[in-house]
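Every protein chain except one is present and positioned as in the full complex.
Moving on, here comes subunit A:
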């Protein structure tokens, strides 16, 4: 149930002016956002995610190119009309003042209220609806300054929702939250996009959640390109690896996650199955070991059983009843001396 595109960017160049000199962050971007769609914007720090979001929100002029909102050039829309069409949640934490949550969310009604900001019955309904949508209605009478980071972020989203804009742009709204809170926020947002037919663009560093929740991903490369596609498509065609991989990090399409220490010079022959194998492998990788494909190239072999770990090293066999003991044993060995040739 996807409606036609609401925000269309064509040949967009984004960046900023320093004095009269323009610095281009990214050029020739072509992208669009449509109702009912939850898009996550990913990219390394400094790739220009925030600049893109501010430009799409009309808070910053593009250096070149066209930006159309429902068929009208964004720059020709008055601030008040724009505020009814586009809402934002920014990285900067809300300066709270001495304000209760209800008053804070009511600021989102500014594009609709009169000269002195008086609220109509409908305004009050929309404020309550926005608070309910993010599950923050019980917080309404609390002071914003007293809220936890997670609660404040919900209120911030409720404030944006109260604008009744069909397009919401969020710049790293999950940055300061713990995992359960991040998951909660992402599912709230995705449900909102579907239920209210909103177009949502959210920038994040949280690849894992973006892969699970987003309808589409935008990947910003350090070179200033924008790669778009369904999360699964980008995982399969290796474009994740292209954007994010570096010396310490390697994209593992098999598990759909990143792997640290990709270049292990010491390998372990690992036998066994199940959860216990997965976490033993994680421990080995964390300690700098790879998993051997042949038994002959391994420095030691390890067989996992439901309650014990069986190590064969230099023809001697040892068993460990606890993974902590295994890790301690691995850490106390001098591996480079035992097989220096392997590490060049």
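Methods note: a residue touches a chain if its C-beta (ideal position, glycine included) is under 8 Å from a C-beta of that chain, and two chains touch if they have at least 3 such contacts; residues count from 1.
Going forward, contacts and distances are computed from a predicted model.
Chemist: Pick from "Glucose-6-phosphate 1-dehydrogenase", "GXGXG domain-containing protein", "Metallopeptidase TldD-related protein" or "Iron ABC transporter permease" the UniProt protein name of the chain that isn't shown here.
Modeler: UniProt lists the chain that is not shown as "Iron ABC transporter permease".
Chemist: Just name the one of A:113, A:197 or A:312 that touches the chain not displayed here.
Modeler: A:113
Chemist: Could you tell me which of A:80, A:122 or A:293 touches the chain that is not displayed?
Modeler: Of these options, the touching residue for the absent chain is A:80.
Chemist: Could you tell me which of A:12, A:25, A:57 or A:161 touches the chain that is not displayed?
Modeler: A:57
Chemist: Which listed residue, A:88, A:214 or A:266, touches the chain dropped from view?
Modeler: A:88
Chemist: Quickly run down the residues of subunit A that touch the omitted chain.
Modeler: Subunit A touches the missing chain through residues 54, 57, 59, 78-84, 86-88, 90, 92, 94-100, 102-103, 106-108, 110-111, 113, 115-117, 119, 124, 141, 145, 163.
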